[in-house]
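The complex appears here minus one protein chain, its other protein chains still in place.
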Amino acid sequence: MAVQERLERLPYGLGRFTPAWYALAGVLLALVALGAYAYLRQLIEGLIVTGLRDLGTMRGAAWGLYITFDIYFVGVSFAGITMAALIRLLNLEALKPVSRMAELLTIIALLLAGLVILPDLGQPLRGIVNLFVYARPQSPFFGTFTLVIAGYLFASLVYFYLDGRRDAALCAQVPSRLQGFHRLWAAGYRDTPAERQRHARTSFWLAIAIVPLLVTAHSTLGFVFGLQVGRPGWFSALQAPGFVVMAGVSGIGLLLVVAAILRRVLRLQEELTPAVFAWLGRLLLLLIVIYLYFTAVELLTSLYAGHHHEVALTRALLVGEYSALYWVSMGSLVLALLLLVGQVALRAYSIPLLVLSGLLVNVAAIGKRYLIVVPSQTHGALLPYGVGWYAPTWVEYSIILGLFALGTFLYALFVKVFPIVEVPAVQGGKR
Amino acid sequence: MKTTRRTFLKGAAGGLLASRLLGGKLETLTAAPAPAAEAAGEAWVPTTCWIGKQDCGMLARRVNGRLVKLEGNPIHPRNLGTLCPKGMAQIMAVYDPNRLKTPLIRTNEKGVPGQWRQASWDEALSLVAKTLREVRARDPRRLVWQKGRSKASAFYDTAFVKATGATKLHHGAFCSDAGYRACEYTIGLHGVLHPDFRHTRYLLAWGWNLTGAGGNKLCWITWPQQMTAARERGMKIAVIDPRLRGAGPFADRWLPIRPATDLALALALCAEVVRRGAIDRDYLRKHTNAPFLVQPDGYFLRRDGKEQVWDTGSGAPQPYDAPQGQPALEGTFTYEGQILKPAFQVLKEHLAQYSPEWAASICGVPSDHIYWLAQDLIEHAMLGSTVVVDGIPLPYRPVAIMAYHVAQQELGFQLTRALLLLMMLLGSIEAVGGQRIDFTWKLHENFKKLDEIEIKDPPYNIYLKDSKFFPINSNNSALVAKVMQDPAKYGVDTLPEMAIVHMANPVLSFGSKPDIIEGYKKFKFVVVIDAWLSETADLFADVVLPAATLEKYEGPLSATDQYTDAVALRLPPMAPLYQARGEIDIYLDLCEKAELLYGKGGYLDHLNQALKLKGPYALPLDQKPAVRDIFDRWAKSQGLKEGIAYFEKHGVWVKGSIPAKKYYGYAQEPPFGGIRHRLYGESLLRYRDTMRAKGAAEIYWRDYTPLPTWRQPTMEGSPAQYDLYLISYKLIEFKQSRSSFIPLLAELAPEQRLDINPRTARARGIADGDEVWVESHNAVTGETRRVKVRARYTEAIRPDTVGMPHHYGMWVHPWAKGQGPAASELFFTGEGYVANTADQSFHVKVRVYRA
Amino acid sequence: MARYGMVIDLDRCTGCRACVEACKVENNTPRGSFWMHVFRFEEGEFPNTRVWFMPRPCMHCDNPPCAKVCPVGARYKRDDGLVATDWKRCIGCRYCEVACPYGVNCFNWKSPEKNYYLDWQDPELTARTNGAIPPYKNPDLEGRYGPEQRHVAGGGHLKGVMEKCTFCVHRVEKGLSPACVANCPLFALHFGDLDDPDSNVSRLLREKRSFRLLEELDTQPRVHYVGSGHAPGAEARQIEHVKGRI
Partner (left out) sequence: MRTVLAILMVLCGFALQAVSYFFLAAPLGIPSGPEYSNPRLPLAPLLFILGVMLVFLAAVVYELLPEREQA
């Protein structure tokens, strides 16, 4: 046998489905069912069951929660593959333990991003078919559809798959119900030096290829909004870079949360040292600062030089109808920033505080995504239709909740079938 | 509003549907027979619009027997191939599943929402005919026939009323009849004021709701078409209205006048014109009673029964029609110990009290603006100029007034007189580009009649004709309701028992809804002929007869646009839906059952007279004709060889343009047919004296003055807390109170609203869209009424005025629920709230507070 | 080839919205869909108030932001200048709607039969119309139009697709004006070939001062406004909203 190492049993509780796990899965699947029911209602009745309505005389918002969470999910996906790529390219050995959990986060987030588009479509079936047949490169959706959903997701899967082969091969030695699965994944991997070298080479080149793809994909999503001349608040060159940075903020933030949870549940204190979290915290801090800088620049531009529609929209955000959400989002972001600055300054990192920052930036991310999507529609009409309004309905909330539950379930399931942290090297069959 | 079956059921609960379920005769609700074979395929069929006032020509697109669209008939002079929003949306009314489908007979008591059973036409008409015979046998005066705006006066009005001897009530007293009476009395023409749009250069749009309603004689499409064409030629418009919205962007000047003070402004304009001497002396001398000598008692000096003028040559009075001499317009003369003044001199002295500054304080507009207005008028009147039209030299006075519903105020009769006086002073009456009243020069019988009223002693008839209360009388059915509540007060001894209400909905449409409801309770038997179950039917009808909408024959309908002579018919583009029938069919059958159809003096005989069917064209008096045949005879009698087929092909018969000779009163020989326009209303003084002598209270006689005289409107007596004026107006989306249920239209103007100036609203803590109470106060009785409605900010209204459109408030039609109250609930009728001609006032003082 | 456009004379518009109704009946659009809308504006404060009206069809831009963003080419520009929507291809993503600065797109939020003014699925109505449901439906709207033979006419087709003003392509191809233009009681709307210098629309544009809406966005609308009016600015307040929400 070419594999040098041996495992006696599957690590990290793989294959052992505890009652607590079943309870969690039950709750999650119930929520998924609720989402499915809501979607069924929507399929039957049409999008009338949502709070979405036409712009113009109907004075509504044509895009709402679905699009908000689409860009949120895509944003979150930033974390994983970026981390993995950075770790590989910069050889950040210390961060290696979060690599796979980050990659999984990416894959699941992208899956959800793809799924949440379906309820947004009036004709979902046509959406799937017609995009393959007719999609036009000129539409910013082309990038979203081909690069984000297909390219980015596919690339991530490839990377994830290749990166997991070694562990799969290790696990495949252990007789279990999962052995077949692990064997399939390993696909004949035997951890020969040639194979290791080959993998090192591919993963390097893959990482190289993924980084620009990542920037392009997140920018593409920004372009969906940023290229629209007719919508105050959207038409901005900062939209694309802003999307990239905000993606990083929310992705790293969520990664902090996921890592902390897994650390506790899977008792990974050894692998996931506070240093790992500190590293993530510093990265998050940097991204928040960049994002706040972008926000300030954008705010100043629109207040100083914007035409009256731009100013009116900004007013609605700062002091008007959306001010509560706006200041909650900004407040969360600033609070996260302060928490991080404090820890960096004191060089004392606390995992709970870092997790809190991660949660806060995700609240901010969802809030800010919503504030990008919705107010420009309700308060951004260039013709005097008057102010519009949008309030999501239970159908929209249920579908989003269902998708979150689905994502969490898939994550929880994966953690039970495959090592979420790279199996450390073992010598002589003993761990 | 959603129109799911559920809401339909809910809506109709307790009404039509409930009775349907109880009655169980659902088979009568199924569709009309399948379209006949010849109707298959596609065709454009001419007909005439049914929903509005002016009967525009339409082409109906019919596909396999069903209407798909209605479009304007391009050759119809009134609409030139276009339709207003109502005309366009009408197709939905035709296919409204809530239409009446069968005759209904009431099964519960009256005064509460009706419950019904479905009846056959035979049963329903027999019941009506039996009651009609009984009531007529007792006294034909006990029958009232009431209609909304007529669609074919020869049938519904003339023939039926004459055949039955019914008392006719109509809607004019809520519309513009005060103005009609003033014009008939002063100028001798039947109409209100409108311009000669082809030539007018300056127009006073006096309360003209141009973008929302239209004007007298014609409805909305024709007048705005002519107005915009005139503006493109350079006509200027000054708008006098508390509310600008109606004029839209077409106002070159806006005088936001305080409601009900129009008379003060009109008098000040007259005074300023007289002060500046910008008067058409020639016209006044020759064609008005301005030179007639007035005695100190206010009556004309008469010798041998003839009015006298002062001949400046001989220095003595002479008959006004003496061929020689130069009658004086001004001066004070003493003759045989009597001080005599020409009527114009009396007017001049009368006007001296009405300066622009005085009017400014009353009307709430700057006096500068009144001076400007007078200046504009004088400048554009081009006194002394003439123009040749159709080879006839005629005076050219291109200034005119458009005034229509503005006549509907307490001083409306005298206001209209004052407006006419202003135009008389400028010599613009019937001059080219000047003031027009009717389409053609046609002296109305009321010119004489209204001058010769003999005020009788009680008992009076139900609408107080020739009474000491309202000698000039526009037959106001809200007042009738008032009389029915207290007949003794008005000296009325015979109350009507039976009413046939034809396509009218007095409970909602007219003023003072609570009075109408109380009054109509007294009718013992009410028949409603309508396409929908109206609120009047809901509360009071014993029998409801389902009328067709436009799928019927009706006519003849005038199609003139005031310059072109044309006539049209309404033709059924398809068979009537359900069991609905055309009204003429209904009347023929009803008269037959009531034994009023045949023979001399019967309905058919009156039809012949009304349609002037003689000789070979006359209907035989012994057999019931088909309606198409009646119109065929009529068309042939008019010289159309093809008969009705001509209309079935073209829809309208355009006869050509109206020559100046028929058009301008000035072009008559002698001009105006030789009559003298009444600058001075001597007979009004006579009525006043008679009314006083017969013991009528001052509130009845005070406005019977020979010259229009300003006084405070009665409503000003309301306590100070009622600090706002309520006005009412029409929206372009709806026709009267009867179309707000058409969903296509309701979507454009979904609910009742109170127009309020933001300043006024904010001072009361009212935000845009807030619900408010509007509470009106009757200054005479102290009664208050209130409705809840949503406030809407507008800067296009005076801060002391609020407005409510005259629609909504329907409660029977399931699609009209939740639209808010009718404005008619807030207006009062009776003393202080009607004109001296019994015309309804649509002004009242209100207070507005948050709900 | 003719390239059509519309010229709207603001000096003639009385804001009656007859064009709106003509459009609705001609195209069988559902509730809350205003392919043609007429703004009613108020400006200034009492007594210096100005009231004016502005019809707003689809602008049929020459640089149409909606067609640019359409991911599947359901929204496209025709050679005759019309911006069309292929309701058989539309996936209902509503990108055109958010991209359009004029607010002219109308989505079918529910099944048009259930969102029509008369509920076509109401059994009572079904019984009463002898099965010919709806009672009036323009038979021209189902067909294919243009050399490309696509489904671009009329509205109320099916739930979940976008619809908007078609310039009444089914009428234009028959040589008729759009329904709104044909019906305008004040003749304020004009339709014709903007490439033909002798057309009524070209003549009007030469004779009167004109502007287009949001010209600064370079969408190049094919709808021109003529007359003494101006594009609505910050001071224009819309009054008398239509009931848009469904």
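By letter and in written order, the chains are A, B and C; residue numbering begins at 1 in each of them.
We take it that a contact is a pair of C-beta atoms (placed from the backbone, for glycine too) under 8 Å apart; a residue touches a chain by one contact, two chains touch by 3 or more.
All of these numbers come straight from a predicted model, not from anything done at the bench.
A.B. asks: Since one chain is left out of the picture, which of the remaining chains does it touch in the full complex?
C.D. replies: So, spelled out: the chain left out of view touches A, C.
A.B. asks: For the chain that's not shown, point to the residue among A:Leu86, A:Leu162, A:Leu335 or A:Leu353 touching it.
C.D. replies: A:Leu162
A.B. asks: One chain is left out of this view; which of C:Ala22, C:Met36, C:Met59 or C:Ala74 touches it in the full complex?
C.D. replies: C:Ala74
A.B. asks: Hey, which of A:Ala194, A:Ala275 or A:Ala348 is the one touching the hidden chain?
C.D. replies: Considering the complete complex, A:Ala194 is the one touching the chain left out.
A.B. asks: May I ask which residue of A:Thr146, A:Thr295 or A:Thr393 touches the chain that does not appear here?
C.D. replies: A:Thr146
A.B. asks: Which residue from A:Ala209, A:Leu286 or A:Val344 sits in contact with the chain not drawn here?
C.D. replies: Considering the complete complex, A:Ala209 is the one touching the chain left out.
A.B. asks: Who touches the missing chain here, A:Arg136, A:Arg183 or A:Arg282?
C.D. replies: From the options A:Arg136, A:Arg183 or A:Arg282, the contact with the absent chain belongs to A:Arg136.
A.B. asks: Would you write out the residues of chain C that touch the absent chain, in ascending order?
C.D. replies: Missing-chain contacts on chain C: residues 62-64, 67-68, 70, 73-79, 86, 146-148, 150.
A.B. asks: Mind pulling the chain A residues that touch the left-out chain?
C.D. replies: Chain A touches the missing chain through residues 131-138, 142, 145-147, 150-151, 154-155, 158-159, 161-162, 165, 187-188, 194-195, 198-199, 201-202, 205-206, 209.
Basically, only the chains that are shown with their structure count from here on.
A.B. asks: Would you mind pulling out the distance in Å between where the CA atoms of chain A average out and where those of chain C do?
C.D. replies: The answer is 40 Å.
A.B. asks: Need the CA-centroid distance for the pair chain A / chain B, whole Å please.
C.D. replies: Those two chain centres are 70 Å apart.
A.B. asks: So which bits of chain A are touching at least two other chains?
C.D. replies: If we look for residues of chain A contacting two or more partner chains, we find none.
A.B. asks: Residues touching two or more other chains, restricted to chain C: which are they?
C.D. replies: 32, 242
A.B. asks: Per the contact definition, I'd like the list of chain B residues that touch chain C in the complex.
C.D. replies: Those residues of chain B that touch chain C are 3-5, 8, 29-32, 34, 42, 63-64, 66-72, 79, 81-85, 87-89, 91-92, 95-97, 210-211, 220-221, 224-225, 228, 231-232, 244-245, 247-250, 254, 256, 578, 732-733, 743-750, 757, 759, 792, 794-799.
A.B. asks: Give the list of chain C residues in touch with chain B in this complex.
C.D. replies: Spelled out, the residues of chain C in touch with chain B are 10-12, 14-18, 20-22, 24-26, 31-32, 42, 44-47, 49-53, 114, 117-119, 122-125, 127-130, 132, 135-139, 182-187, 229, 239-240, 242-243.
A.B. asks: Please name which positions on chain C make contact with chain A in the complex.
C.D. replies: 32-34, 37, 39, 41, 56, 65, 68-74, 89-95, 97-111, 115, 159-162, 213-214, 217-219, 232, 234, 236-238, 241-242, 244-246
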